[in-house]
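Here the complex is missing a single protein chain, while all its other protein chains stay put.
Going in written order, the chains are labelled A and B, and every chain counts its residues from 1.
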Amino acid sequence: MWLWFAKLGSPRWFYELSDKWLPWLYLSMLIMMSIGLFWALLIVPEDYQQGQTIRIMYIHVPVASISLACFPLMAVAGTITLVWKMKLADMVAQSVAPIGAWFTGLALATGAIWGDQIWGTWWAWDARLTSLLIQFFLFIGVIALRSAIDSTDAAAKACAVLAIVGAINVPIIKYSVDWWNTLHQPASNFSMDPVSPNPPEVWVPLLVMICAVYIFFAIALILRTRNEILQRERRSQWVIDLVAREKNV
Amino acid sequence: MFAFQFSSLSEFLQMGGVYTFHIWAVYLLFAVFIGYNLLQPKMVRRHFLREQKRRAARDEELASKTNTQK
Partner (left out) sequence: MNNAREIQDIKGVSTWSAFCATLRRDLVIALKRRNDLLNPIMFFLIVVSLFPLGISPDPVELSRVSAGVVWVSALLASMLSLDNLYRADYEDGSLEQLLLSPQPLYFLVLAKNIAHWLISGLPVVILSPLLAYMLYLPSEAYWTMVLTLLIGTPVLSLFGSIGVALTVGLGSRGLILAVIVLPLATPVLIIGAKAVTDVMVGLPVGSHFALLGAILALALTMAPLASAAALRISVN
C-alpha cells in the first residue's frame, strides 16, 4: 500500500500512466459528449415554462457543479503537498487553479445568459451566482499568488495554505450568501434543481452531460499536469530521452 | 419519448425563435471553452518540446566544438 502511495508521488510514473489513459478518456468523452449534446439539443422536449431555453441547462448545470469540485480538490492536493511533500500533488494543485477559474467563469457566463431569460436581466445578485463570483475571485487570488512567488517550493506551500483556508471559507461564503439573499426576496418558484419534479427524459441527458464534462475536466487536468511535469523535470534523464524520441514538433 | 423536437434544420437553428441568441451563445461559449482547454496544453507542450530540442542541439554543438578544439 505504501509502495503504491510512493509510486503515485512519482511524476514520471504518472506521466507514463496517463499516456495509456488519455486515449480512452478522449474516446469516452467523445462518445458521452456526442450523445449528451445530441440528446440535449434535439430530443429533450420543450419545457412548459421555459420553452427551448431548457437546453441551456445542459451546459450550465454540469459546468457549475464541477466548478464547485475544483476548490476542494485543490485543498486536498495542497494538504498532500504540505504533509507528504509530494511533488505531483502540487503540480495537480497548480493545474486545477486555472481550470477551476475557467469552469467558474463559464458557469457565471452561462448563468448570466440563462438569467436574462429567467429574471429578464443579465445579472442578478442571486445567491448562486454571487457565491460563484466570489469563488472565481478566490481562484484568481490563488493564481496571482502562485505567479507572484518565484521559488517553486515556496509557491507550492503558500498556495497550499491559501487553498486550504479558501476551501474552509467556500462553504461559509456559500452559506452566508444564501442566507443573505433568501431573506431579501422569497426563493423564486423556478427551481434550478434538475432532479425535482422533472421526468427522466429531462434529467437522464443531464446526467450524461455531467459525466461528459467530468471526463473533459479530467482530460484538461491531466494535460496541464503533464506539461507541468515536463517543465519541472526537464533536467532529468527520462524527460531528455522523451524529448529526443519526439520527432517533428 | 425519443422523438425529434424539430422538423427541419432551419427550425432547429431558430430554437423556437424567441431565445435563439441565448441558446446558441451558451453552446458557442461551451465550444470555445472545450477547445481552448484542450488546445492550450497542446500548444504549451509543443512549445516546450521545441525549446528543449533547440537547447539539446545547442548543447551538442558546443560539446562537439570543444572536442575538436582539443
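The rule is short, and it goes like this: contacts are C-beta pairs under 8 Å (C-beta built on N, C-alpha and C of every residue); 3 or more make two chains touch, one makes a residue touch a chain.
Quick caveat, the model's predicted, so the values are computed rather than measured.
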| query | Among the chains in view, which touch the chain not shown? | reply | A
| If the hidden chain were put back, which of A:L162, A:M209, A:I222 or A:L242 would touch it? | A:L162
| Thinking of the whole complex, not just what is shown, which of A:I134, A:V204 or A:I240 touches the missing chain? | A:I134
| Omitted-chain contact residue, chosen from A:I173, A:A218 or A:I240 | A:I173
| Footprint left on subunit A by the chain that the document does not show | 82, 134, 137-138, 140-141, 144-145, 148-149, 154, 157-158, 161-162, 164-166, 168-169, 172-173, 175-177, 179-180, 183
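Note that only the chains that are shown with their structure count from here on.
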| Centre distance in Å when subunit A and subunit B are each reduced to the mean of their C-alpha atoms | 18
| subunit A to subunit B touching residues, read off their complex | 41-46, 51-53, 55-56, 59-60, 63, 99, 102, 106, 109-110, 113-114, 116-117, 201, 216, 219-220, 223-224, 226-227, 230-231, 234, 239-240, 243-244, 246, 249
| Okay, in this complex, where on subunit B does subunit A touch? | 1-6, 12, 15-16, 18-19, 22-23, 25-27, 29-30, 33-34, 36-38, 41-42, 44-46, 48-50, 52-53, 56
